[in-house]
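Everything on this sheet refers to the single structure shown next.
With one protein chain removed, the remaining protein chains of the complex are shown where they sit.
By written order: A, B, C and D. Residues from 1 in each chain.
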Amino acid sequence: MKLLQKTKSDIMALVACLAVYAIIQTLILTDVIGPFWQLNIVLIGINIILVVSLNLINGFTGQFSIGHAGFMAIGAYVSAVLTVKFQLPFIAAIAGGALGAGALGFAIGLPTLRLNGDYLAIATLGLGEIIRITILNISYVGGASGFMGIPRYTDFTWMFAFTVFTVFVIKNFIDSTHGRACISVRENEIAAEAMGVDTTKYKVLAFTIGAAFAGVAGSLFSHYFYIAHPASFTFMKSFDILTMVVLGGLGSISGSITAAVLLTFVSAALASYPEWRMIIYSLMLIILMLYRPQGLFGNKELSLKMLSRWTGGKKHGSTQGN
Amino acid sequence: MDSSSLIVQFGQQLINGISLGSIYALIALGYTMIYGIIRLINFAHGDIYMVGAYAGFFATTMFKFSFIPALIFSMAAAGVIGMVIERVAYRPLRNAPKIAILITAIGVSLFLEYGGMLLVSPQPRTFPVLFESEVYNIGGMVINSQQVVILVVSLLLMVILTYVVNKTKMGKAMRAVSFDTEAAQLMGIDVDKVISFTFGIGSALAAAAGVLVGIYYNSIDPLMGIMPGLKAFVAAVLGGIGSLPGAMLGGTILGIIEALVSGFWSSTFRDAVAFAILIIILLWKPAGLLGKNIREKV
Amino acid sequence: MALLKATKLSIVFGGLRAVSNFNVEIAPGELVGLIGPNGAGKTTAFNLLTGVYQPTEGQIEFDGKSTVGLKPYQITQRGIARTFQNIRLFADLSVLDNVKIAYHFHVKYGLVESMFRIGRYHKEEAEIEEKAIKFLEIFQLADKKDEIAKNLPYGEQRRLEIARALAAQPKLLLLDEPAAGMNPQETQQLMEMIRWIKKEFNLTILLIEHDMSLVMGVCERIYVLDYGSIIAQGTPMEIKNNPRVIEAYLGEEV
Amino acid sequence: MAMLKVDDINVYYGAIHALKGISVEVNQGEIVTLIGANGAGKSTTLRTISGLLKPKTGQIMFEGKNIAGMAAQNIVKLGISQVPEGRRVFAHMSVLENLDLGAYLRSDTKEIKADMDMVFGRFPRLAERRGQLAGTLSGGEQQMLAMGRALMSRPRILLLDEPSMGLAPLLVKEIFSIVKDINETGTTILLVEQNAHMALSIANKAYVLETGRVILSGDAKELAASEEIRKAYLGG
Partner (left out) sequence: MLKTKFTKLVSIMVSGLMLAGLVAGCGGSGGQQADVIKLGANLEMTGNNATFGQSATNGAKLAIKQINAKGGVLGKQLTLVVADNKSEAAEAANAMQKLVTQDKVVAVIAPIASSSVIAAAQVNADNKVLAISPTASNPKVTVDPNTGKVRDFNFRAAFIDPFQGSVMATFAQKSLKAKTAALYIDNTSDYAKGLGQFFKETFEKNGGTIVANEAYLAKDTDFKATLTKIKSQNPDVVFVPGYYQEVGMIIKQARELGLTVPFLGGDGWDSAKLPEIGSATALNNTFFSNHYSPDDNSAAVKDFVEAYKQEYNQTPDAFAALSYDATMMVIDAMKRANSADPVKIKDELAKTKEYQAVSGLISFNASHDPVKSAVIIEMKDGKQTFKEKVNP
């Protein structure tokens, strides 16, 4: 019976997704959503993939990685090579991008995930930069000029499909015994080992999956903007993703999605005030962290209970903090 | 290339590397002190270095200060700014999740960069010539007087810092707080004050580096702090974060490595090599060259 | 044959011999206590037995096979589960999820099955859920299954930690100061629970404890550790009257 | 009037109710000891007095002034100094520097020098090792250093947390005789100890703690003779 209930909720989710898709697609086709916002919707989707996948590493597994842009770059370039130089279909190129980024994530994660906390952070930051600088020096993919002439295959449909796919797969992963193992690593590594969890394996696994999805995001990105350019994958991009993760709440997928939507919008809305854009953005970061260091949702998922607490005031809210 | 010229070239690269490295070391000192005391990777530290460079610039151009007063002015100004940043942006988060403080630090960094752009324009400024540069030629190797000044000032500041940290009351308090905050409190040490002071000193050192860079390279701009900041952090980790001699060693090594990589291979791989060495060191000796390892108690 | 046999176990931390010449033998079905004054090295001994530390010298045999060199999770999978002196729950997870994690290494479904919820996923997850709830019922925690672990009262956190360890289906259970921070009444309940789980799960138990009423009340045999070495062993009665033990505990009579 | 009066304090660690209404009184010139098994709340009591923890309710009066919730450094300033559990000397600093830090709040250079000589007189072994890093000292020497360091602030009352922990019996005796000495030169002492016999032998008054409560208190000599203590430790 429980099983049935679960399947039912899955089907409901699927229906809801299709409905959202249909609505937005109609709005696009009828030109209600103009090209500029179309572009931003695609960016939102790509950011959701990036943020959710980084949240798997940072939020759920508790490993401090800040080199996510590097894996995104691998995805962007590998997929572009596959479509441009080998004329493979887009779907194969995305798979290739994911595989490439995942493989690199695995190769890098195996030795570096022995490091803890800040040391891991700085190592991943360095790795991201190494990836970027290496690409910068490969003339086969355009070097500093970037990889140009990439066809635009990504559209709203592709982006939506992959965003839903990513959220679906990562959410399912987290809700499984494997995901629980990852979370136990975050909660208490020593206790996790004592419960029979191979903590090294799960750290590397989360890192690899996260990297692979960053690769998917990169593939979608380069096939939307016609170009893969090393300047798009600097550590500032990694910080951007990290910011969204923390803002949404470490360990909250709905938080990640909300933050990705919110910050992409803020960024787009501030485009008209270029001199002030980064100043406002930075102040927003500081103020948000000062007043809500655990992010918007903490490690909880958005639920109806939470909504009612927000709207109904805090009178009957529970006494526990976060 | 014959072997003697190779030796000369190597020597020249060492000189280049050491003068670059002493700048990294100055910035790294602040990084390492701040990390040592509140375990925060202060991403805004590189931008303090930029602020220091601009303070020096305005001191020399607007107030017509000469080198030493300009240096002191800039260090004081940056020290105050560092303390204000700590008070406003970091102190309220002392017990918050670490990652939140890190995000705040990124926010502060962006704020300084783009606030600076708005305030002083993104155009690079050229530092006035404070003293004529002379070039000394030693057996084919070239050193100029500015390099000598950088080296001397850096060394002097490091000596002063070492004295302050090792001999003065405040220095002892700093070491005590960074080793065991609670035990330090039991000594009657006001931890907040000590942390504030640490930010002040660290920022002042970064500012000194900024002024020296301004004089040496002649050109400063609001984004100048990003890369040196990151490199200095690499240097601090390399040497063993939390260790002052480690930061000096790490900075110098990083400078030399960069010079050798650029000189004998390709400068485009310079940063990649720097990061690769960082990662290797971390894996081989996670606490850095001179750092101490702490294991978790079960 | 002994279930657990530690021979000449020693570990050196930076020149300091925290545990030396530690010899313990536990037969299947026994309930053994390990006591000693603060800083005697009891927890270090536990950490050696569970693979958190590797011994500098000595042998550990569990179920006839050496466990030296194994990682903690491998030792758990062999059948040794433990609790911690300073409770180490998965604090931000629900009570139910805490127990579910203990089933982790019994789960057969793979990564792909989990990501797409196919194959064995639903069946096994349902099984885990059912088992975990049953377990919580045994420990009277079922009505709190959705509560976040860190919000439980202290006594229940202790109970949950024991429940979680048992869910890993061990042959040997190591309890590190299970009564720490409990009042006499709670300690009494704990004592009963320990006796009961030993019988119910056919367990062998080794426990570290300061609370003598508990140790003396439930243990069949007691080892006494002082300055890293075993200084006495015997029945509770023997231990209580052993002058070396009294001295180790209360200090020399002045 | 009592010099230090801990009045019905309640302290929490997160969800754990660590101290459940503890009251302790220490009079000028006394040695008072808190004894009890591990986890009874002895250290927590000292940490609360020193300002490292804030009581949720209750008062801590020191010489007529409520110090509950005050910042730790201000409490030191009033004359309460603690030798923490596990000694917590600054391992990478020399013996001299550790002692200097003990006198952190003072600026009377001459008298600091005199006090340091006094500490070296009391602990000749520290005098021999004054330049050595504290981390390289033996356990007993570290304990002496921690005590010397605390004395450097010229405390009116000294809080000692498990000075005998992990020390060999001979050393324990030495440490206790020093504690007695310190008391005799006019410093009031609040002593937390597991080694009940030792503690009771030098104390005037004792409190027995169990799971965050005082279960027994009274004259140290009387308690030492009673069976209750033995029960509290080794069970009935």
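Everything below uses one rule, namely that a residue touches a chain if its C-beta (ideal position, glycine included) is under 8 Å from a C-beta of that chain, and two chains touch if they have at least 3 such contacts.
The model shown is predicted, which means the values in this text are computed figures rather than measured ones.
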**Fill in**
Across A:36, A:86 or A:140, the one contacting the chain not displayed is A:36
**Message:** Touch as defined at the start, partner being the missing chain; which of B:85, B:106, B:208 or B:226 qualifies?
**Reply:** B:226
**Item:** Listed residues C:10, C:74, C:94 or C:242, member touching the removed chain
**Value:** C:94
**Complete:** Contacts from chain A to the absent chain lie at residues 9-10, 12-13, 16-17, 19-20, 23-24, 27, 31-41, 43-44, 48, 136-137, 143-146, 148-149, 152, 163-164, 167-168, 171, 174-175, 179-180, 183, 221, 224-227, 229-232, 236, 251-254, 257-258, 261, 265, 268, 271-272, 274-275, 277-278, 299-304
**Prompt:** Which chain B residues touch the hidden chain?
**Reply:** 1, 5, 9, 12-13, 16-17, 20, 114, 117, 121-124, 126, 129, 133, 135, 137, 142, 144, 213, 217-219, 221, 223-224, 226-228, 258-264, 266-268, 271
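Note that only the chains that are shown with their structure count from here on.
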**Asked** Which of the two pairs, C-D or A-B, is linked by more C-beta contacts?
**Response** A-B
**Request:** Determine the centre-to-centre distance between chain A and chain D, using the mean Cα coordinates as centres, and give it in whole Å.
**Result:** 52
**Prompt:** Between chain B and chain C, what is the separation of their C-alpha centroids in Å?
**Reply:** 49
**Message:** Measuring centre to centre with CA averages, how many angstrom lie between chain A and chain B?
**Reply:** 33
**Item:** chain A, residues touching no fewer than two other chains
**Value:** 190
**Item:** Multi-chain contact residues (two or more partners), chain C
**Value:** 52, 84, 151
**chain C partner contacts - residues on chain D that touch it in the complex** = 14-18, 37-39, 162, 164-166, 168-169, 172-173, 194-199, 201, 210-212, 229-230, 233-236
**Message:** Quick check: in the complex, which residue numbers of chain C touch chain A?
**Reply:** 50-52, 71-73, 76-77, 81-82, 84, 88-93, 97, 100-105, 107, 109, 111, 114-117, 121-126, 128-129, 148, 151, 164-165, 168
**Message:** Under the definition above, what is the set of chain D residues touching chain B in their complex?
**Reply:** 50-52, 71-73, 76-77, 81-82, 84, 88-93, 97, 100-102, 104-105, 149-150, 153
